[in-house]
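In this view, the complex is presented without one of its protein chains, the others remaining in place.
Presenting subunit A:
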Amino acid sequence: MSNIVEIKQLNKSFGEHHVLKDIDLQVKTGEVVVIIGASGSGKSTLIRCINGLEEYNTGTLVVDGHGLEPHGGSQKALNTIRKEVGMVFQQFNLFPHLSVRRNIMLAPMKVKGMSQAQASDSAERLLERVGIGNQADKYPNQLSGGQQQRVAIARALAMEPRLMLFDEPTSALDPEMVGEVLDVMRELAREGMTMMVVTHEMGFAREVADRVIYIHEGRIVEEGAPDQVFDTPQNERTQAFLSRVLSH
């Protein structure tokens, strides 16, 4: 299997604040990588670098064979990468002025030139797939948080991405809605989607991840199979973090 993401010696600073330090990371096609760590550790920033929502300072970043230069690089590379990488945000970021159907149809029509009829059909199929086929003509603010996040997943899938990035997809949800979103993600993983997931859902990580990465203060300090990271963490910082999050 080839690597869809290749990161070498990546460094990123926000002004004086050094957020990502010497990150080396490869993700294989079809792999599910879950990134854990305390808030402010840089895990969201890391996946936001992969689709160019954050610029990095030094190192190399190659996504599906397309190099993304430090400081943003070429607009062309950025556009190519973004077409192939889907992203799901903590706050959903659905477009409130468009119906659910239009939210999903927008990018395939504007970016891929798909016809309206085709995009609409595809939107319905995707909504079916995330379990809310009957909500196509509602507006985002008429849906629950869990439903909104599932629409956001469908919207990203509409571009048929080769890689999906999830930035704390369940952190803004009421507890009773977390499950329905994780179910959709679990299903996606089963279908073979390559996924990078930043989350605090340790149960999900253990069950779905092929590999778990623990980031501490901008550095990858531990990585391995879920059982290995959760049951026999090698780094004392990982041990401390896990005992904090798993004890309650």
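The rule is simple: a residue touches a chain if its C-beta (ideal position, glycine included) is under 8 Å from a C-beta of that chain, and two chains touch if they have at least 3 such contacts; residues count from 1.
By definition in this document, contacts and distances are computed from a predicted model.
Selecting from "MaoC family dehydratase", "Oxidoreductase", "Amino acid ABC transporter permease" or "(2Fe-2S)-binding protein", the unshown chain of this assembly corresponds to "Amino acid ABC transporter permease" (UniProt protein name). Taking the complete complex into account, A:Asn141 is the one of A:Ser2, A:Asn141 or A:Ser247 that touches the chain left out. Across A:Gln91, A:Ser115, A:Asn134 or A:Ser243, the single residue that touches the chain missing here is A:Gln91. Only one residue from A:Val111, A:Ala225 or A:Val245 touches the chain missing from this view: A:Val111. Touch with the hidden chain on the side of subunit A covers residues 51-53, 79, 82-83, 85-87, 89, 91, 93-97, 106-107, 110-111, 139, 141, 152, 155-156, 159.
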